[in-house]
Each structure stands twice: as structure tokens, then as C-alpha cells.
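Only one protein chain is missing; all other protein chains are in place.
This part shows chain A:
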Amino acid sequence: MTKTFVNRRLHSLLGVVPIGLFLIEHLVANATAAGGPEKFNETVALINKLPFVLFLEIVFIWLPILFHAIYGVYIAFQAKNTLPRYGYFRNWMFYLQRVTGLIAFVYIAWHVWETRVQAAFGQPVDFNMMANILSSPLMVVFYVIGVLSTVFHFSNGLWSFAVSWGIAIGPRAQRHMTYVSLVVFILLSIVGLMAIFSFVTV
């Protein structure tokens, strides 16, 4: 059992648990903004009331994302390009998984800087913080691309998780898993976009 084996499996696992679970929680929680600023501020207060919230953040969010991101970039640049020569559906998914991973890397870094890091500097996290950020149309575009890339990366990652752990083995099971990942992508995209546009006040 080499380091490569352990790292690759850890990378695959962390993408689903806890990062994938956190992504779902995060998008759903932010979508409460659709109910207005008060609803969103209530959600923020609720999360901040969790005991050991900093510890939970470090262990279940920061460290897993940091490992997944850095090792993921290392994986992405191991590939040689086989497109458009071998333009099969799965090969495009392979390529997009790497592209969206890199976009998500940049987006999440910026997003954490604008929100969590600023919060550590004392800026209050509330509806106004996000409304401020998303008052620029350029930022709205950046957030839409960032969120959709992240959601794609997670949904397609669920498919490769099922294959990489030997859960979906035959072609039929893998096709079913493709449908599952597609449904997850559509549903989470709706929730994500709902969250973004709740903060956009024209």
C-alpha cells in the first residue's frame, strides 16, 4: 500500500465526505436568502450557535478542502490531452472534471477571502455582506461560473467516486450512476443559483 494509493483514495473520499456534504449544506443554507434578509441572517446566527464551530470548520471544511484542492491540481496536471481526437462522452467528462476543479479552486479561494477571511477581520457576516459583493454584475457572473463549476465537479465526482471505489462496476450500473449525477447537478444548480440571485437587488 503506497502513498499514492492512500492519497488518491483519500482525495476521492474527502470530495464526497465531508466536502460534498458541506457543499449541499452551504448551498441550501444560503438559499434561505430567497426568504429575505431576515431569514438569511437567522440561518447565519443558527450556524454560529453551533458548539465548537471553529473546530468543526477546521476539521470538516478547511483541511479537507485544502488537501482535496492541492492534490487535485497535482492530479489534473498529470494528464495528457486526448481531445478532440477521442471525443467520447466520458473523456469530455474527464476533461471537464479537471477544468471545473481548477475553476472551483480559484473561485473558492476568492470566495473564502471575501467572506470568511473578512469575517475574521471583524466584518459582520450577514445579508448585506453578500448583497454588497454581488452588487457588481462582474461578480455575479464570477459567482455563477464558480458555483456551477463547483456543483458540476461534485456531481461528476459522485460518479467517479462510485467507480473508483468499485460500487458501480458494469456499464449499466455506471450509466445509472451518470443519471444520478445529472439529477444531482440539476437540483444543486437550481439551489445554488437561487442563493446567488437572492442577494442580487436590482
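Keep this in mind: a contact is a pair of C-beta atoms (placed from the backbone, for glycine too) under 8 Å apart; a residue touches a chain by one contact, two chains touch by 3 or more; residues count from 1.
Basically, contacts and distances are computed from a predicted model.
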item	value
Absent chain [UniProt protein name; select from "Membrane protein insertase YidC", "succinate dehydrogenase", "Xylose transport system permease protein XylH" or "Transketolase"]	"succinate dehydrogenase"
Sole residue of A:22, A:62 or A:94 that reaches the chain not shown, by the stated touch rule	A:94
Chain not shown: contacting residue from A:51, A:137 or A:170	A:170
Chain A residues that touch the omitted chain in the full complex	1-5, 8-9, 75, 77-82, 85-86, 88, 90-91, 93-95, 159-160, 163-171, 174
